[in-house]
Every structure is written in structure tokens, then in C-alpha cells.
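First the structure, then my questions, so here it is.
With one protein chain removed, the remaining protein chains of the complex are shown where they sit.
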Amino acid sequence: MRFALRTAIDYVPRFPESPIRNIVMPLPPSQRFPAPALDTLPDDIRTRLLAVQEKSGFVPNVFLTLAYRPDEFRAFFAYHDALMEKDGGLTKAEREMIVVATSAANQCQYCVIAHGAILRIRAKNPLIADQVAVNYRKADITPRQKAMLDFAMKVSQSAQLVGDADLEELKAHGFDEEDAWDIAALAAFFGLSNRMANVTSMRPNREFYKMGRD
Amino acid sequence: MRFALRTAIDYVPRFPESPIRNIVMPLPPSQRFPAPALDTLPDDIRTRLLAVQEKSGFVPNVFLTLAYRPDEFRAFFAYHDALMEKDGGLTKAEREMIVVATSAANQCQYCVIAHGAILRIRAKNPLIADQVAVNYRKADITPRQKAMLDFAMKVSQSAQLVGDADLEELKAHGFDEEDAWDIAALAAFFGLSNRMANVTSMRPNREFYKMGRD
Amino acid sequence: MRFALRTAIDYVPRFPESPIRNIVMPLPPSQRFPAPALDTLPDDIRTRLLAVQEKSGFVPNVFLTLAYRPDEFRAFFAYHDALMEKDGGLTKAEREMIVVATSAANQCQYCVIAHGAILRIRAKNPLIADQVAVNYRKADITPRQKAMLDFAMKVSQSAQLVGDADLEELKAHGFDEEDAWDIAALAAFFGLSNRMANVTSMRPNREFYKMGRD
Amino acid sequence: MRFALRTAIDYVPRFPESPIRNIVMPLPPSQRFPAPALDTLPDDIRTRLLAVQEKSGFVPNVFLTLAYRPDEFRAFFAYHDALMEKDGGLTKAEREMIVVATSAANQCQYCVIAHGAILRIRAKNPLIADQVAVNYRKADITPRQKAMLDFAMKVSQSAQLVGDADLEELKAHGFDEEDAWDIAALAAFFGLSNRMANVTSMRPNREFYKMGRD
Amino acid sequence: MRFALRTAIDYVPRFPESPIRNIVMPLPPSQRFPAPALDTLPDDIRTRLLAVQEKSGFVPNVFLTLAYRPDEFRAFFAYHDALMEKDGGLTKAEREMIVVATSAANQCQYCVIAHGAILRIRAKNPLIADQVAVNYRKADITPRQKAMLDFAMKVSQSAQLVGDADLEELKAHGFDEEDAWDIAALAAFFGLSNRMANVTSMRPNREFYKMGRD
Partner (left out) sequence: MRFALRTAIDYVPRFPESPIRNIVMPLPPSQRFPAPALDTLPDDIRTRLLAVQEKSGFVPNVFLTLAYRPDEFRAFFAYHDALMEKDGGLTKAEREMIVVATSAANQCQYCVIAHGAILRIRAKNPLIADQVAVNYRKADITPRQKAMLDFAMKVSQSAQLVGDADLEELKAHGFDEEDAWDIAALAAFFGLSNRMANVTSMRPNREFYKMGRD
């Protein structure tokens, strides 16, 4: 099998001597932990990296950083997919709004910039991600979406204070119990992701910054 | 297959008419989301519930609460096991210290009480859990363990401020890169767990309160 | 007069040569200030120590730590008794709830562990103290008790914001003016106690951890 | 025995018909709790009120407010006197600096204004109290006094973080163990006082505002 | 042209050899940046300094400190005058209340002490400034003025949270759109001033402390 992972900043081949290592990472995906040796990755993980590269044109650095620990990698993306790929009351754009707003509160560079790109694409709106990242209270979103983000932010920043009134407020905006769980789980899961990205100093790939801005 | 899950507060059979539903939950494991119907659980999850009951003598409520969402359940426990069951530089008692200290900072009743019990057992020390929960800075632990908890608390409460000096401090106490990742990942993962427990109002089983106090 | 104060951690005689000093403190009651020399204590304070030992079976470390300053000792316990021993609208268990909840917010190891024990005994409830310490909003207490703790926590953590609406809220739950004063005074007095315990690094006696858990 | 307590805002006789009630309180000393009926006060408390009036020319409202509860009154002032009247390494002006700085952090109107007056007098310095109240870091005090206030503020605002390094810092500025206890106890005791004053909405007497400004 | 600027602490001539430099600053107006050489000041700034000295009897240190940068000086006082000298729904005393309350929250010694003096004079009330500085919620002001300060404090401390409900609350107390802008602009402008004063360590002139106290 031949493949070439393309990632990160400016596309200078790092291991030009071997086709299998034809990867471009002048800066590592994480500034604090070593990038995994690609040819030693377990097959399932290498397959996932290739699949995402096929789809996106590059390998987002979160995949390379977390591959440092294969078992945690598998659990992380299983959790991620369970929350982001499922059907349900929240649109895909709304899920990305939750990721962007809570990741901004946690000052996670990787998540705000990478999921900001995805939000712009999902919402077909080039302005929404920067608005939600800086202050979602002023963003061009619906009152229902603001209620969704109010709840997500409370789960993210002070879950110990969540009470029945918060769930009533969600219900008043048309959300049901399944939605409430989804919002909470997204805020909780990306809180984990934000912390790992901040500790590893994970770097957003250059591609994300401009994606979806037209 | 016959089985009976035993859990929660005071062991009054809830569905006495059917052996398969011979479960005892006068209070639900979560106050906000419905307990799953046991006979509709996927086989792998029911098997895990029976296994943990076999080992512990009861089913901790986190299993019943999270079974509401089978895919998330599987990812959650895969992540949990990857962090808690692996070998490495941290002892099992030290991992539980991280869980208890960070869960107390997040005011998570379930995690502090359930993992407090496990910490007492792992450390063979009936005093340690309450000390770590209230103020780990005053607990009877080693300076190395205090440095470990300082870092875990920073990841838990303000990961955006983590910098190279924090990793140097860990290294000065004999921790290596693998340990740093472990500490960070434990603080991050239980931050997720704390938020889900606070939102679902998950209740610690009665058994945990007294376990390991002798 | 012969007596032997029994206290603290594991009952190894410290001064075995003299019956009057037959006290057991492998660790001092406070880690930062010297334990008072018992035979030099003023008579009234020694009498109080003996009385509490008679009643409890050991001398709680708060008595030994504060005896460092006899005049402050007398004022402290006079204040304590005025608030804890008086009759009034609050039950003794409710007063202990206030102590436990506010001391947890102040991260006072001595007060949470010692008064947690007393709360379990007063409430005849082995679960209540841990619940109130970690997150009183999720504890198995009445709405009236939650309103009581909401007010106590506000006095403890941000008394400058207390306004008429807080007192109206108390009244709506059946508390009168006398009760409001009691709640406020308990939160204020144990705030003093928490600060002294944290500065002196006062250690909870081993006995408290397990008391009232059956 | 005849006496007339003089207090508060603008000296309009309140109960002119009776010499014994010749008191002037157009506004009560506390806005939330009733002023005690003077002729029903216990003798020792009435004696103290008369003594302080003799000395100061008026009765500070803290005496009238706390007389609502005679036992607590006695304990409060016994504690106060034990800390403020004792000899020791801190000058009386320095003790008042601690009261003013920590009371400002707690936004206690009574304590900042009343003890600001006493600080001006003790320090024979008409500028010092306002400087310490607004931002003690910029006040015209010695580096040793700044270290004293740094420690007092940490005890007042985050005693759970006090560690050995804080005591070392004090020692480096020439403070000994007795001084450390004094500073901590003053910050802790006035924290109690600040909370009671904020809850009762205790009002500073008009006299304090101008005292010691010349 | 001859003139003598009189300022600051205790009136010892600093440059006695020259009439034009007959200024008295034993301590500089700012502790961190050099006082400007008066004879090198641009004419318009020197004229303003003389005018304010004429009116007040001394030169407030904010003029001397900011003269370090003539262009910023001009913009600062143009902004100041646009907000403080204009007509409008807020009285001059109310504007000073906003300055004092928000400057106290920002712990700005110069602004609290200097504008406290002006507030006492504008309000013809010797008590109001200290009350507003320590805790405006307990000050002897009207409910309308409390609503005004609630809004000013929110703009000052957490403007990102200001929402429509805050403006509705203002309107309910009789404020219109123009007033809302005024309150916000005052809180915002003095936030700038507070930061410059804290960084430069600007010192309030001795005269302010006592002004308006009779």
C-alpha cells in the first residue's frame, strides 16, 4: 500500500527518501509531543488517516497528535462520531456552533480554527464562525440557537450550577430531552478535546483558516 | 439468560413481576434522564453491566445512566479503560487521586464519592480521599504527588494557561512525557465525566460512601 | 488532677515518661503552629479540653490548635456555643449543613471532615455530609434547606451582594428574621474558622472520618 | 441610672418623651434588623455602650446592631479586644491597615469607613486610610507593611491557597510566628465582621467620615 | 508670562532657582513616568494647566501625568469634557457617582479620591463618596441611581454580557437612550483613565482627600 499524508503548514517534504513517508510537517502537529512514526501506526488508524485525507485533502492535526496513543485515539473518535454523525434534533451546523462557542471559552486554538471552518461550510455562512467565537450573544443566530449556546456554555463553564430551570428554558425553545443530552455531551466532549489540544499545543492546519470564507 | 442488576439506594424490587427486570432502583441512577429498559439494552452493554456487578456486587450508576446512549457508552468506557487500566508511571492510586481532586473542583458528586471509594481501596488508606477532595494541598501525600495534582488541576481548570514551565515542573519531580500525557488525559476525560454527571444529576450508589473506610 | 488528652492520628504516646503528658500526637494538630504545652494551659481551657474528651472520647484538634492563644480560644468557643447550642428555628442538623457547605466552598479540610461527621450523627444520615460537601444543590435535602444553603453560601462567598430579595426568598421558604440572622452568623463565623484552619494547616482527627457512617 | 446613647445620622431625638430613651436614630444602625430596646439590654452590654460613648462621644453602630444578640455580642467583642488590644509586633495602626484593606476587598461599608477613621488617628496620617482602602499596593506604606497586607489579603480572599512560601515571605520581612497568627486572625475575624455588616446593612455613624482628616 | 503650578503633596519648592519652575512636587504626580518639564509644554496645555489651577487652587496630578504625551492629553480631555460638561438627563453629581463606583471596582486610587472629592461637592453631601466607593448597593441614593450604577458597573466589569434586558431595566427607571449612552460612555472612558492611572501609579493630590467633607 502506498500513501502520502499531507498536513500542516507549508508542504516541504520531511522524509523525501521514502515514498511512504512523503509527509510535510515543517512544524509538528503538536508542539509538545512527538508526531507518531507513520509506518508504525496500527492499520486501522492509518486507514482512518488516509480516509480523512481522501475526503478533506489533508490530515487535520488532531488525528496526528492523538495517534500518539492508539487506544485513546480510537475511543476519542468513536465518541466524536457518536455525537457528530448521529441524526437528531440539532443540525450539523448547530453542533459546530456548540463546538466553536465552547472552544473559544476554553481558548482552544485548534478547535476554534478547525471547527470554525467546518461551521462556515455546514452553515453555508462565511461570517458565522468568527461571530460565534468572539461573542455568541451578538451573533446572527436565532433565539433558539442562543438558548442552545447559553446551555452549552453553562455545561462547559459551570456544569455544577446546571439545574432544572436550565432544562425548562431549553424546552421553552423547542428542545426535547434528546437534544438536551446532545448539547451537554457536545460541550463535555469538546471540553476534553480543548484540554488535550491546549496541553499538547496542537496546531490548526493552515487549510482551516481560509476554508468556507467565500 | 437470567440476571439481576443490583444498584442504587435501598433495594426495593422495581419490576417484581419479571425475573429479567429484577432490579432495584427506588431512585433512578440519574434524576434527569430515564433509566434504560434493561431487556432492550444491546448485548455487549448488558454483558458489561453483569461483569461489573459480578466484580463489585452492584452496578455503579454511571453504567446505567450512560447506557441511555449505547454508542457513547461504548466510547466512554473504552476511553476510561485506556486511561485507567493501562500500565505506566502513575500508580492506580495516583490516577484516582487525579480523579478525586479534579472532580471536587468541578463539584461532581458522583465522581468524588464513587472514585473516593476506589481511591481509599487502591491506596489502602481510609483518610486520603476526603483530604484530597476538600483541599489536596493539605493532604498527606508526597511532594511529587502534589506536583502531579497541581498540574492536573491546571489542566482541569485553566488548560489555556498551561505552558512549558508546567511541564518542566513535572519533570523536576521525576515525571516523564508519558506521565504528563496521562495526567492531562485523566483530568480532561474526567472533566467530561463530571459535566455529564452534573447535567444528568447522576447519583452515587449508596455502597460507595462507606467502602474502604476501615 | 490527672488526665490524659487523647487526640489525632494514631495513638502513639508522645511523652510517655509523665502521666500528665500522656498524649498521642505523632503529627501535631496544626502543621504550622506549636501544640500548646498542656500543663501550662489555663485551668478553664484544660477543663474544657477534658470535658470534650469525656464526651467525644478524644480531643478535636481545633481545641488544641486554638489553645495557642487562650483569650482568642475563649472568645471563639463562646461564639461557637452561642450559635450552635442555642434554641431556634434551625435544627442542629441544619446548622451543621451550613457549616459543611460553606467550609467546602472555603476548602477547609478540618471543618468539612469534622463537621461532616457531626452532620451525619445529627441528621442520622450516613450519606448527607458527602453530598452537601461536594455539591449541596444535588443533595437529598428539602427545598427549604436548599434555600437556606443558597443564602448561607451567598453570605460566605459574596456577602457584599446580599440584598432584600435574598431575605424575601428566605421568608418565602418559611424562615423568619431570627433564622436569617442565624444562617448569616453561622456562615460568617465558620468563615473565620475556615481561615484559621487553613492558615494553621489544622488537621482533622482520624476519628472524624468514619464517625456516623453506619 | 440615667443615660443617653448618642449615635447615628443626624441627632433628632427619637423618643423625646422619656429621658432614658433619649437616643437619636432617624435611621436605624442596621437597615435590616431592629435596633435593640435600650432599657431591656443586659447590664453588661449597656455598660459597655456607655463606656464607648464616654470615650468616643457617640456609640458606633456596630455595638447597637450586634446587641440584637447579647451572647454573640459578648463573644464578638471579646474576640475583637483579644486581637486589637493585645501587645505584640504589630502596631495599632498596622492592625487597622489590615482591617481597612480586607474590609475594602469584602466591600464592607461600615468597616472601611469606621476603621478608616481609626486608622487615620492611629497612624496620625490623614491620607493613609483612603489609599489603603482603594488599592493598598499603591499606598504610602513600607515594603514590610505591603508584605503584611499581601498576606492578610490572601487569608481574607483565598486562605485555601496559603502555603509555606507565604510564611517564608513574612519571615523575610521580619515578622515572626506570633505576628503571622495576628495578621491571619485579624483578616479572619474582620471577615466575620464584614459579612455581618453586609447582611445587616450596618451603617457607619456620621462621625467616622470626617474623623482624623486634619 | 509667569506662572507657578502648585500641586501634590507638601509644597516644598522643587526648582527654587527659577520662577517659571516654581512648582512643588516632593513626589512626582506619577511614580513611574517623569513629570513633564513645564517650560517645554505646548502652549495650549500650559494654558489649560493654568486655567485649572486658577479654578481649583492647584493642578490635579492627572494633568501633569498625561502631559507626558501632548496629543493623548488633548484627546483625553476633549473626551472628558464631552462627557462631563455636556447637558443631559444625568446630573453632574450622578456622573461623578458613576466615576467613583466604577473606579473603585477598578481599584484606581487617583480616580476614587479625586472624583470622590468632586462628588461630595457636586452632591453637597459629605458622606456619599465613601459610601459609593465601598459598596454602592448600600449607599444613600435613590433606586433610580442604583439602577444607573448597576448598568455602569456591568459596562465597566462585563460589557460583553450587556443585553437588551439591561436597557429595558434602565428604561423602567426613567432613563432614555441618550442617558444609556452617557452612562456607558462614562463607565468606558473612566475605565481607560483607571488603567492609565494604575499603570503610571498616578497619585491623588493631597487637597482631594479633605475637600467637601464639611
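So that you can tell them apart, the chains are marked A, B, C, D and E in the order they are listed, and the count of residues begins at 1 in each.
By our rule, a contact is a pair of C-beta atoms (placed from the backbone, for glycine too) under 8 Å apart; a residue touches a chain by one contact, two chains touch by 3 or more.
Quick caveat, the model's predicted, so the values are computed rather than measured.
Peer 1: Mind giving the shown chains that are in contact with the missing chain?
Peer 2: A, B, D, E
Peer 1: Determine which one of E:Ile118, E:Val134 or E:Ala184 touches the chain that has been left out.
Peer 2: E:Ala184
Peer 1: Specify the residue from the set E:Asn106, E:Gln131, E:Gln145 or E:Asn205 that touches the hidden chain.
Peer 2: Within the whole complex, the residue contacting the unshown chain is E:Asn106.
Peer 1: For subunit A, which positions touch the chain that isn't shown here?
Peer 2: Touching the missing chain: residues 31, 104, 107-109, 112-113, 116, 126-127, 130-131, 133-135, 138-139, 198, 201, 203, 206, 209-210, 213-214.
Peer 1: So that we can see where the missing chain sits, which residues of subunit E does it touch?
Peer 2: Touching the missing chain: residues 32-33, 68-69, 71-72, 74-76, 78-79, 81-83, 86, 106-108, 155-156, 159-160, 162, 167, 177, 180-181, 184-185, 187-189, 191-196, 198-200.
Peer 1: Could you list which residues of subunit D touch the chain missing from the display?
Peer 2: Those residues of subunit D that touch the unshown chain are 135, 137.
Everything below uses one rule, namely that only the chains that are shown with their structure count from here on.
Peer 1: Where the contacts of subunit D and subunit E overlap, which chains show up?
Peer 2: Touching subunit D and subunit E alike, sorted by label: C.
Peer 1: Could you name all chains that are in contact with subunit A and with subunit D at the same time?
Peer 2: B, C, E
Peer 1: Could you work out which pair in A-C, B-C or C-D copies the interface of D-E, where over half of the contact pairs coincide by residue number?
Peer 2: So the equivalent interface, with over half the same contact pairs, is B-C.
Peer 1: If you average the Cα atoms per chain, which one ends up farthest from subunit A?
Peer 2: D
Peer 1: If subunit B and subunit E share one sequence, what is the angle of the rotation that overlays their CA atoms, in steps of 5 degrees?
Peer 2: Rotation angle, to the nearest 5: 180 degrees.
Peer 1: Whole-Å distance, subunit A centre to subunit E centre, using C-alpha means?
Peer 2: Between these chains, centre-to-centre, one finds 47 Å.
Peer 1: Starting from the mean Cα coordinates of subunit B and subunit C, work out the distance between those two points in Å.
Peer 2: One centre to the other, that is 29 Å.
Peer 1: Mark out which residues of subunit C touch at least two other chains, giving numbers and ranges.
Peer 2: Residues 107-108, 135, 160, 198 of subunit C each touch two or more of the other chains.
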